[in-house]
Structures are given as C-alpha cells and as structure tokens.
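Every protein chain of the complex appears in place save one, which is left out.
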Amino acid sequence: MAIHKGRGFACINYPIGMNLGGDPAQALVHSTPDGKFMVALSAIDLGQGMKSVTRQIASETLGVPVEDVYVDTADSDTGPHDMGSFASRGTHRVGNAVIRASAEARKQMMEAAAEELEVNAADLDTDGKGNIHVKGAPSRSITVADTAMAAQFKQGRTLSGRGIFLIPPSEADAETGEMTPVTCFAHAALVIDLEVDDETGEVTVTQINSAYEVGRALNPRLVEQQLIGGAWMGVSHALYETTEPYYPDRSHGPTDFNTYLMPGPGQIVPHHIAVLERPAEDAPFGGKGPGEMCANPVLPAIANAIYNAVGVRCDRLPITPEKVLRGLQANGGAKPQGLR
Amino acid sequence: MTSVEFRKDIFADERDDTLKEIGKPTIRQDILGHVTGRTRYFDDHLFDGLLHMRAVRSPHHHARIRRIDTDAAGRMPGVRRVVTARDVPVNLNTLLSLINFGRDDEPLCAHDKVRYLGETVAWIIADTERQARDAVAAVRVEYELLPHVLDVEEALKPGAPVVNEVYPNNTFDYHDKYDHQKLRFGDVNAGFARADHIVEAEYQMSPIEQAPIETCGAIAAPEQNGRFVCHTNTQALFFSLGTTAKLLNIASSRLHFIGGTAGGGFGGKVDSIVEPTAVLGAMLTGKPVKFAWDRYEEMQVGAPRGGERWRIKDGVMRDGRIVARQFTGFFDSGAYMRLSPYAIIKGTGHLPGPYSIPNVSSNVYCVVTNRTPATAMRGFGITAVDFSIECHMDRVAEVVGMNPIDLRILNAYRDGDMKAHRRRAKNTALIECCQVAAGKADWAISPDSAAASSLRGGGVGERGEIPETVTDDEGRVGERRAGRTADTAPATRGTGRIAAGQASAAVGAVPVQNPDMEIEVERIGHRIAAAQGAPAAAPRATAPGTATPPRADTPAYAPPPAYAPPPAAPPASAAPPPPGSYQPDQPFSRGVNRPGTSRFLSGTRRR
Partner (left out) sequence: MMAGIPLTFLLNGAEIGVFVDPGANLLDVLRRGAGDLTPKQGCAQGGCGSCTVLIDGAPHLACLTLAQNVAGRRIDTTAALATGPDLHPLQQAFMEGFAAQCGFCTAGMLMAAKALLDRVPDPSRDEVIEAISGNLCRCTGYEPIVDAILTASARMQGRSA
C-alpha cells in the first residue's frame, strides 16, 4: 500500500475557427453625439470575455480610450449576423470584423478632425487618450468628442463603420481528405505531476507546468482565466466526468451534481503557466483563441503520468479509481516506471 | 499557488508590444454586472402570466409509438395546452442543413418512433412548473419496443437495428460516396513495411456533459406587430433564429431573439432545441412561455460530448521518427446527426497531430446509435483524438527508449512542413511550447531538443513535399451493411494512385469590402511575411470537391497563397547600408540579413 508519484507530458495544437470556413462575423460601430463608440454585435459571451475583448479591439483600432467604447450584444434586431461562439472562432472572426468596422469609423473620424484642423488626415494620429493630434505636434489637436460633434452637427459626416470577416467555405476531398481546415493554430505543452494511491486507485494531481502559445494575449487576464479554468476542466474530464460510466452501457448514468463528479475548491492544483505569443497573420492583432485548447493536453498528460507512477495504461476515459485498480490487479501490482 | 508568466522574449521579433489597449489587463466589461447580480441571463426577464412548458419523454432507447393519450393530462389543473408533433409546422430540425451540409434527420417532437431514451414525444403547457410536471406524468404513451444498438461498431454490422431511416446504414454518407471520411497522404503500408517498430493501441472516451451552471432555456412571448421575442442563452443567436423560422414556418423577420449572455455554454447551447419549442408554445397560447432543461434533462437529455473510439497504428524508426501513422476513428453521434458529421471532418483535418509524418491515412466514421444525440463540447472533434495521439506518443517513446519530450520535438511540425491535409504549416510553435514546459518542470531534454526551433528545418526535402498517394474506394455507402466490406481500418491494398505534388491552394480570408475597412499595417502589431517576391502556387489539376482557389488580390495583411521558403543566402544584389548609418530614403536596416526577415526588422518599431 503506497502512494506513487508520476509525471506525464503532452503537447497539442488547436485549429482556430470553424473548420472549412464559411462562418462569417459582422460588426457595426458608430459614434454617439459626443464621441463615444458603440459596437453592435450578435456574438455571444459565454463567460470567455467576448464583450471585453471586442471592446479592447475596437478601442485599439479606433484609437480611443476603452472607457469610451461599449459593446452591445446580442439582439437580432440591432446586431448584425455572427455565426456564434464555438470552435474558438470568436476572437478570430468577430475580432477581425470589429477591426474592419472600427477602421472604417476611424477613417471618417480622422477626416472629420482633419477638416476641423485644416490638415491632411494622413498627418493626424490618435493618442489613445481621447485626442487627435498632428503627428509630431501634439499641441495641435482636437478631442474626439469635439470631432464627433463637428462631424455630426456641422459637417454632416457619419462616424460609423461596418465590417465583415469571412473565410469562404471550402470542402474536404472525398478520396484524400485534402482541405483547408483553418488559417491558424494555437499550441500547448504541459507536464502533470500526480500521485496514485495503489490501495484505493485514487489519483491526485499535484502540479501542472505548462506553456500555451496564443498568438497574442489581447487581454492577459482573460487569457489567464481560460488557461486556469480550462486546465481544471481537463483534470475533471480525465478523472471524473462521464454521463455513461460503463459506456456503451447506459446504466448508472449520473442525473445531478451529486453523481456527476467534478473537482472542487479543495482540489485546486497549482498551475505554473507560461504564455507564448507568435501572432497569426490573419488574426486580430495576431490573437488566437485559447478557449478550447486549454483543456486538451491535460487529459493525455494525466494518463501518461499514471503510467509513469504505477505502470497502468489508462486508455479509456474517465480514469476512475476502479480502472486504476483493475489495471494494478492485471499487472500484479504497481510497477513504477522511474522518476523523471 | 498558480503563477502566470509571459515569455515576451520568444518570437519577440514578430511582434510589436507597444499597442495602446491590446495587451492590457482591462477589467471585464460585464464583471460589475456579475458581482452585483445584475447581469441579465435569459430567465432574468419578468413576464406576467408566464406559462411553463415541459416535455413528455421516452423511457425507451428505441420503440415505435402506438398511441399517445393526453386526455387525462389535458384536463388537469392549470393545463393550458397539450402540444404534439402535429402542432409543429415543419417537424424537422437539423442545424447543418441551414448551411447545406447533410440531410434533415431529426424531428423536434417524435411522432412515429423514438430513437433514444429521453426523446420528446409531447409537451404540456401549464400555469406553473409544478402543474406542467404533474400533467406530463399523466400522459399515457403506448410503445412497441424495438431492438436497440448502443455500440458504434455493432451499429456498423449487417443486421444491426436501423436507428434512423434517413441514414439507413447507421453512418453519415460522406460526399454521397463513402460511409466514412478518408484521409490519404503517401503510402502508410509502405511506411509500415520499412519501419523498425509497429505500435498499435485503441483509445476510448465516454460521453461527458458540458454541465454549465445555467441550463439551456428560453422564454418566448408575443411581441408587437405579430412578432415573437425570445430570450435565450443560445451560443449562436442566428442559428437559433433560423432554426426556429424553419421549424415553425415563420418569416425570420417576425422573430426577435435576445441573448448574448450565457451562464456557461461549453458547446451545450448550440443545438437550438429550446428556442423553437418556446416560440411554438408562445404561438399556440398567445402568452409568454418558458421552456428550459431541468438539471436531469441537462445531464441525460441535453446533448453531451459524443463518445469516441480511436485506433492508432504507428510505424516508427529506431531513432524515434514516426514514418507512418494510421487512424480508425468512430464518433458516436447518438440517435441523430446534429453537428457530428462536421466534427469528423474537423478531426480529419487535425490528423496526424502537430507532427511531420510522411505517410498518413485515416478512416473516421460518424455512427448513429440509440442514445442521446451528441453535440459540440469544448474541443469538438479534437479532444478525443488528441488524447489518443498523445497517449500513443508515450507508447512510441517507450518502445524506442526515448525521452517522451525529445520524441515530440523530434517529430514536431515546423514552418514550411507539408501537412497531411496538403497545406503548409506556418506560424508553428509546438517546439517552443515543449521546451518551455520542460524547463518549467525541470524535465531535462536533450541538447538537440533544446536547440530546435519551429523556424528552422521545416519544409526541407521530404518534409515539404506531397508524396505520391495510394488511394482506395473501400467503404462505399451500403457496402458494409450488405456484408461486402467488414474491415473499418483504411484499406491495406490501394486501388489508385495520385501523383506526387497534387494539391489545391489554401483558402484565406476574403479581402476587405472597401479599403477604409483595413487597419493600417503599422498599427496591427505584428510582422507580416513579405508579400513581395512570394511565388504564387502553380495551379494544380483539382480533383472534384477540392478547395476554392484563393482571391488573387489579397491585402497586405492576409497570408500569401503559398509559403515562400527563406532565401538560402542574403541577396547579393543590393549592398546593405553600413551598420549604424541610417539612410532616410532607404528602408531601415541594421545591416544584418537573416533568412525570413521582413521589412520590419528590429523588435522596436519607430513611429
């Protein structure tokens, strides 16, 4: 009867966006009378931060403070079509649509400011703090608010933009499977440290060390939320979750949270994360979506660590204590594979 | 406890880290609503006279419906309306048909047959939820039990019960030709023949639940002007609106869907069942109607992540290079297809994983069985096969006696490598992730692994080429059920060959609709591979059904149609400016030419 330590590794990549394309996203951006900007979408925030990241993308592209931008979603009467929040497509598709709409609105804003300042729009820049100024001469400036008012009440100019982002739909070949799945991929690698109790079969994950490559962390805290929450879900998936514990037999399926097991706050695993950023060319500011790939490497890394700990190959998920014990029994006991 | 570090040093020369708002840890727009309890979810809308709709559900895996007796239920206190399949104007719900993929195979409400435990056979609308539940319990349904099938490979055998007559072979018909999706790249059997080791294993993942804390639900109500408003937590607003319009035969302009805020989704709120149901209830009663899963329904009736079974066979050289990899995959779609056929294609495009393997083949099946239909969940189409691949890599490492991380890095894909789906890899970073994770865990890797880079060594020789490919036409629709094909793995003997080098061009984004929509190149924050000098892909003879060729006029920041291999040596034509001396009329250069550098050279951008 012993606790055996084990360590396992896994690495993956993840396709960003709906496979084979054909999933458009649209955005509408317009200025209020005094130069605040509203972004109208029909994209869905599931908690991953859709409203927040698109707000930052609009703010950066427009060149105005984020406090002056608000994202409204989702109302089918006012928000233009978006395919939906799935397939890690939100940041990539909706983000790009927001950039396009914001760019168009910015162009008009700069032209309006140029008319007020009597310069060429190409000579102007935004400072991100609510001002538009001549490049190299920050004192020659006008506020975004004044620009918006002049545009709308004096010049007769809109400050609004529309954007659509689409990877056109393609097909997979029937004979070879040739296809363009997506245009960019995120990456991850991680190491799981865990312990296996060879008397109860219980597995306790003790530490995770990981590296995730996400293109660009558009908001580092939002990325962190996904990576921590996703790794938790990966542990849960590997060791606990199932709707059919004896699949393909349907009996004993859980019906509530008492019987559908997930780790709780008493089982928090310290997770040491490194974030890498290799911007994807066609992604908004290079950012790929970390929302789905964050759980995937955890599952095999846990299985590999259990093998390292006690020599049992767990090829069927979830890896319950019963499966570990049956494996130990079949092997005639724990067979640790050596420290790493 | 948990720590997060940003390795800004890695790939630094491809980024500009001086953006103003991007990269900031700005407080979430919605979190003030969350912490004050004011964020509005679908159920946080008060309607007076709200009615509650609940479903009568099949207790059997597979049965014919002989009779539904709702008389007693209809007379119970508070019951406003009994709703059956006859009340659904167009009783066929399949999401994929909205994008012209697959056939409609699923009723919103069963009428002649039930195909899974929990399938809807009728609904009750009542004043309170309690009254609706009591009336549901009073509905009497006579069933004639039918044999059922719950295992994916059993479902493929001749004589297996037919789950769904729309797909009589119990599989999705790919390209109206095969009962599976193929991937063929090179010649795996030749690869296996020359390999030093063969490593085979099978992996299985059971279904799991998305289990968001908020269940799927919608409230629909008549609005002004003959419209219906629907508050919903769907993950896809217009998918749900479009499905509702289709099922209820109502113009989409008469539907006003409000959502955008879900209490978790994870893929479980894409199927668009609750919205058409709630709107149907509102149409039939003229009142606001709520239809939502309770927790039991969310667990066992709402679609889970489908179970998957994968078999992998690798041919490995003794130095650890994987020279051939073969997959046989079975996706358990449950009783109806929903989004599963799409997941098989997504999974196929993912193979063989982030590795450069010169011979790859796979057959992946989308199988129907008599269980709860499956749907998307975080990692749809990828999670199970990645579990399989990464467990398998460790098996391979053990067989060749290699450090598992060294094995990954040895086989990792790099910029310029040709993938099995015949597109070049770019923007890769697997090697760097492996190196950093190993470093964080103090897991020693070989000096070669530590020195490897995604930017070097890719696309060279065999790695960059499309090999001659062996094809077969096994597994045509109907053959398996008729007993003429039994083996599910890719054929061991091919019947055709496709010449080396055959591929279409990659598909990129549609350019901006008008130039004003394009953000200035210097504000995008990352380097773009030099569009100038990149040779266009030579047009290939395209086989039917291959990808659309890309647009010719791609904007500056869209990827070029083909990868331009880095120059072997710095160009000799232009003398570089002397180091340290900036010539204003020439592009800024540090006087150093590294392969693959673009116009934007140093890590710091001058504005």
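By letter and in written order, the chains are A and B; residue numbering begins at 1 in each of them.
We adopt the following convention: contacts are C-beta pairs under 8 Å (C-beta built on N, C-alpha and C of every residue); 3 or more make two chains touch, one makes a residue touch a chain.
This structure is a prediction, so every number in the text was calculated from the model and none was measured.
Student: Kindly state which of the options A:38, A:121, A:268 or A:325 is in contact with the chain not pictured.
Tutor: A:268
Student: Since one chain isn't shown, list which residues of chain B touch it in the complete complex.
Tutor: 1-2, 27-28, 30-41, 43-44, 46, 50, 78, 127-128, 130, 211-215, 262-266, 294-295
Student: If the hidden chain were put back, which residues of chain A would touch it?
Tutor: Against the left-out chain, chain A lists 45-49, 221-222, 224-225, 228-233, 256-258, 262, 264-266, 268.
The rule is short, and it goes like this: only the chains that are shown with their structure count from here on.
Student: How far is the middle of chain A from the middle of chain B, if each middle is the mean of its Cα atoms, in Å?
Tutor: Taking the average C-alpha coordinate of chain A and of chain B, the gap between them is 14 Å.
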